[in-house]
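All protein chains but one are shown at their positions in the complex.
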Amino acid sequence: MTASNSTATSPLLEVTGLNVFLPTGRRSEIEAVRHVDLVVHDGERVGIVGESGSGKSVTGRAIAGLLPTSPLVRVNGSIRFAGTEMIGAPVAQWNEIRRERVGMIFQDPLTFLNPVMRIGRQVAESIPLVRVSGDHRAQLAAVHEFLDKAGLENVAQVANSFPHELSGGMRQRVLIAIAIAKRPALILADEPTTALDATVQQRVLRTLDTTVADLGTAMILISHDLAVVAGMTDRVYVMYAGQIVEEGTTEQVLESPQHRYTQALLRSVHSISEPDTELYSIPASLRHELNAEVAHAS
Amino acid sequence: MTLSDQTSIPNPQLDEETRLATPTEQITAVVRDRPTERSGWRVFLTKPSTRVFIPVIMFFVLLSIFGPLFVGDPIAAGFPKLLPPGSPEHLLGTDQLGRDFLARLVNGGRVSLLVGFTVAILCMTIGLVVGGLAGYYGGVMDAIMVKLAEYFQVLPGIVLALVIAALLGANVFFIVIILAITMWPGVARIVRAEAMRVSQLGYVESSKAAGFRGVRIIWSDVIPNVMPPVLVATTMTVGRAILIESGLSYLGIGDPSRPSWGALLNSAQSYMRDGWWLAILPGACIVLVVLAINMLGDALNDSFNPTVGRVK
Partner (left out) sequence: MLLEAKNVSKTFRSRRSSGAVHAVKDATLRARPGEFIAIVGESGSGKSTLARILLDLIPPSTGTVELDGTRISTLRGEQYRGYRQVVQAVLQDPAGSLNPRKRVERTIGEVIRLHGMARRSADVRAKVLEVLELVGMSPAQPFLDRYPHELSGGQRQRVLIARAISLNPQIIVADEAVSALDASVKAGVLRVMVDLKDRLGVGYVFITHDLPLVQKVADYVYVMRSGEIVEQGRKETIFSAPEHPYTQTLLAAAPVLRRRPH
């Protein structure tokens, strides 16, 4: 399941030296993403982990070409899909990438789903025309197939519903259905289960896991939750203050973290999830040092 | 487990925490294109229409306040009649009775603006009280307030004005009162909708849980947070009040000793051919002020709630 025009030499996604500046006022701006290098190969699952404000979501939006189109938002560096440079690319080219190559799943499905359009039609719209001929029946069957793949039951009824009639977990599954319906080469999931209850989160993650595995799609999973990323990815990037501070296989990073921020982050997570460890919050001095380093580097 | 070792975080780190919290918040703000309150004012003040129309309003306001001190008596007659504008003694000429038209125009502006702003402030005050009570308490209180607003809204303002003018005599004070009692429901409805929204928020609930009384919560938590759209509606009310007052003056309801711009327009009817300036000048003033106020209202609206429709 690789995109037809990707060459053997270039990875599915290659981000190099990405910088994103966001305006904080008319004349002030912040560097939300700093010199980020990131690679995703075909079929690979990559996690981006960080606390709020680490720049992980901004990075995700930059990759999807979804940063606000304001002259005050400056993006530079390089984002290549299968060798094609996307920074500075025309809108039509971005649209093509988003329509055919990248499926997206966000934290809040309600902002993504059209409230006055039935679910079935929204899924149908993301199925590329080339794959399903004008036949209404075939299209409906395809819609049902994708809803089923996303772990929904009573697919005919779901397809006939409006977004507000579904529960949070079901909406998130609809987003998964829409994302996989285009048979993308890459799925970009930004905090896909953060708003869900733990039991629902677990089931949705399992669905995402199996569908991605079945389709052989590559995935970028962005989350503040180390537990979510740990269970879903092969490789992970740890971000702090707009920078990637550590990168490695998920196993390596969890078991022998090299960077002291990663170590502290893991310790604070463990301190909550393990009953016998003392509550630990990342000490002020460490954040201070790290911030100084970031400021110095740029 | 003690507080001292790692949690007593010194201030600098908390500062960092604050700063680092910004990017995501920022991008949410930018993505949703919904400026926060602070940036709302900043957006407003840097809009081109604001930059044009604030000076216009300032000019008329200052002219109305201080102008009458420098121009002559608006009702002193005896100068040459229907003198066209441009003479050194009478910059804007004279009217059909030989009164200095600049003096009349400046004093008329004072009446018109006074009516506009007073009516708007009265409407805002009544609207905040009624809308605030209705939106915060809901239920029976809401039903009562909504009915009250409906009754006042269907009052025929012009007929009422005619009746009162006939019974009690024409007077700027009565006109202000009549306009205020017929126009406040518009503001109240906006306050009510916003107050309902704000009353659902955590800080209102927190204040209740802390033991504050309803009226105090409305005053200190609800009203400050409903102000942006209310200010927009109030601004629009200024313009509408000036126009309606002009209409009433045009019908002859008004204080003859204190002619507003509308009254000037009315008395210019018979002299359109010989004294064009008598109609054009007050007409232009009304158009300019109302236009400026409505443009500012629009700009305020765009700056604070670009996603919500225009406040009418």
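Every chain is named by a letter (A and B) in the order it is written, and numbering of its residues begins at 1.
In this text, contacts are C-beta pairs under 8 Å (C-beta built on N, C-alpha and C of every residue); 3 or more make two chains touch, one makes a residue touch a chain.
Model, not experiment: these values are computed from the prediction.
Among the chains you can see, which ones touch the chain that has been omitted?
A, B
Which of these touches the unseen chain: A:85, A:153, A:214 or A:251?
A:251
Going by the contact rule already stated, which one of A:126, A:268 or A:291 would touch the omitted chain in the full complex?
A:268
Of the residues in chain A, which ones touch the absent chain?
For chain A, the residues touching the absent chain are 51-52, 168, 197-202, 209, 224-228, 230-234, 250-251, 254, 264-266, 268-275, 279-282.
Identify the residues of chain B touching the omitted chain, counting contacts across the whole complex.
The missing chain touches chain B at positions 1-3, 6-11, 14, 17-18, 20-21, 36-38, 201-203, 205-212, 220-221, 224-225.
What we mean here is this: only the chains that are shown with their structure count from here on.
With chain centres taken as the means of their Cα atoms, state the distance from chain A to chain B in Å.
It comes to 47 Å between the two C-alpha centres.
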